[in-house]
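Comments concern the structure below.
Only a single protein chain was left out; the remaining protein chains are all shown in position.
Going in written order, the chains are labelled A and B, and every chain counts its residues from 1.
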Amino acid sequence: MCECCSSQKDIYLPELATIRKKQKFTRLEMYYHVELDSGKELGHKAGQFVEVSIAGIGEAPISISSSPTQSGFELVVRNAGSVTNAIHKLDSGAKIGIRGPFGKGYPVDEMKGKNLVFICGGLGLAPQRSFINYVLDNRKDYGDVEILLGTKCFEDRFYVDELAKLAQRKDVSFTETLDIGCDQWKGNVGVVTTIIPKVKTDLSKAHVLVCGPPVMYKFVLMSLAEAKTPKQNIFVNLERRMKCGVGKCGHCQMNDQYVCQTGPVYRFSELGHVPEAI
Amino acid sequence: MSKPRVAIFDFACCEGCQLQIVNLEEEILDLIGVVDVVEWREAMSEQSQEYDIALIEGSITRPEDEERVREIRKRAKILVALGACATIGGVNKLKNNFDIEEVKKCVYGKDAQMPHLATAMTKSVDEVVPVDFKIQGCPIDRKEFTYVVRCLLMGKTPVIPDYPVCVECKAKENVCRWEYGEVCLGPIIRAGCGARCPSSHFRCFGCRGYTDNPNVDAAKEVMDKYGLTVEDLKQKMELFGSKQGHTI
Partner (left out) sequence: MRKLTKSEFQKFVTALIGSDQQVVGVQAKGDRFAFGPLERSEDLRLDYDVTLLPPKKYVLPQVETLMTYEVGGGYQSHMDSEKLILLGVHPYDLVAINQMDKLFGQDQYDAHYMARRKNITLIACDVVTPSKNVFASSMGTAVVTEGYDILITDIANGYVLDAATDKGRALMKLAPGGTEASPDDLAKRKAVQDKNKTQLNQHPLKCKPSYLPKLLERAYDHPIWEEKARTCYSCGSCNTTCPTCYCFDVQDDVNWDLATGKRWRAWDGCLLENFATVAGDHNFRKKRESRFRHRLYRKAKYVPEKIGGEIACVGCGRCITACIPDIANPVAIYNALLEDIGME
């Protein structure tokens, strides 16, 4: 090997990590607590993601669901294809490959002292939780905190114990809804936009963080426009096809933006010239 | 852990695809090393009941064959259609373009009414039972076949090209057949064969079936540009495109 390669890190090479804890969340989602074998912390920022590698199958970008304030990191993986299916088959103690953290994440410092409203749809809770927990661990640094969560049905809810605790907290307001109601569910029924009017914080002054499936953004952003939330105070967390995670392969591009580098979190006002975004 | 049980069955076809497997040479030993071949008329005659993977070669042309396919489906965890006959009906589908009694008369003459020659519209396997994976081509590509088998053994969905033959053809630096005034079906046919035909100076005649979303309208318009007629194209499509859905 020549000197140039030994001196430069290989950006495609995963490092080994071990699954320390696994828990079935729903029919499709599984929770994992992971530690790097190097003993080091991942050193991520809230809102960043990793490329999880399963040798022989491939890689998949997965959001980091835990706050940087805790040790190790957590992932919530939905079984959506080959790689994620292979992850689901792994148990505690199994080795996986990790690259990252990648992307920009949330501007956690800029938002200090601000009122925050999190709007999460389904699996969108997983990435948002990294920032929610960060805020809760640094609660005095932030203003009012409101969390809205919409899930398709009762069986699809995850992090249920934590959600129950959230609902108990006095310093956080938590509102949940299900698209489809059922006997076990006594709460709100309707898509997530139906609970936006219940927000107590003044939306025209709050910072709003949105993450959910592609179809959700249009409707939430319409509601926020009605509520007069300035575009520079809205943050969206976008999904794209990703292969490299490091700005080379071109797959994640939306117009001139490489989501793996300048996203997945975007300030909505910065997407004005990015028509492919939403 | 015991080795996965694999069975291979053949229906109406030339068995050229099985020949491709037999011709794997060294790799056949690798293959036998990781799977138990439990039924394979071509090479052995053991009988067994359940299969982890069943490979079906050939198209379905008789009612009793439909029964047999349903039985195989019941016993197989993963069902793979092998080769153009099984995946798209293949050359056998040509007869669907004609009156079925005419076909029989033409092929079997005065024996046409014999019961064992009962034949119906040709069907691809997935027109009879759900198929989990398809290995396209007439015949199949050996490299692709072994790749798919390895994927299935790993529990992974094989990544089969959903783009047209032109991608592989250009990568091989062939001069496009269209530049010689030939109607090549490459732009609307699924890649994966390594552009086998254009690389040997023949146009692609579509044995791997259409891409998921072929731009057939474009094909018609392009004919004009090259001074050809839709009839020319239709003719080229017939060999493998018969009643495939998107036929022009």
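By our rule, a residue touches a chain if its C-beta (ideal position, glycine included) is under 8 Å from a C-beta of that chain, and two chains touch if they have at least 3 such contacts.
A quick note: this is a predicted structure, and the numbers were derived from the prediction, not measured.
Engineer: If you put the missing chain back into the full complex, which of the shown chains would it touch?
Structural biologist: Answer for the hidden chain's contacts among shown chains: A, B.
Engineer: To test your reading of the contact rule: which positions on chain B touch the chain that is missing from view?
Structural biologist: Touching the chain left out of view, chain B contributes residues 27, 30-31, 33-34, 147, 150, 153-154, 156, 159, 162-164, 166-167, 170-171, 173-176, 178, 186-188, 211-215, 217-219, 221-222, 225.
Engineer: Since one chain has been left out of the picture, which residues of chain A touch it in the full complex?
Structural biologist: 1-2, 4-5, 8-14, 16, 53, 55-59, 80-81, 84, 94-95, 97, 214, 239-241, 243-244, 246-251, 253-256, 261, 275-276
Keep in mind that, in the parts below, only the chains that are shown with their structure count from here on.
Engineer: Can you work out the whole-Å distance between the CA centroids of chain A and chain B?
Structural biologist: 43
Engineer: Flag every residue of chain A that touches chain B in the complex, lowest number first.
Structural biologist: Its residues touching chain B are 56-58, 81-82, 85-86, 89.
Engineer: Under the definition above, what is the set of chain B residues touching chain A in their complex?
Structural biologist: Those in contact with chain A are residues 154-157.
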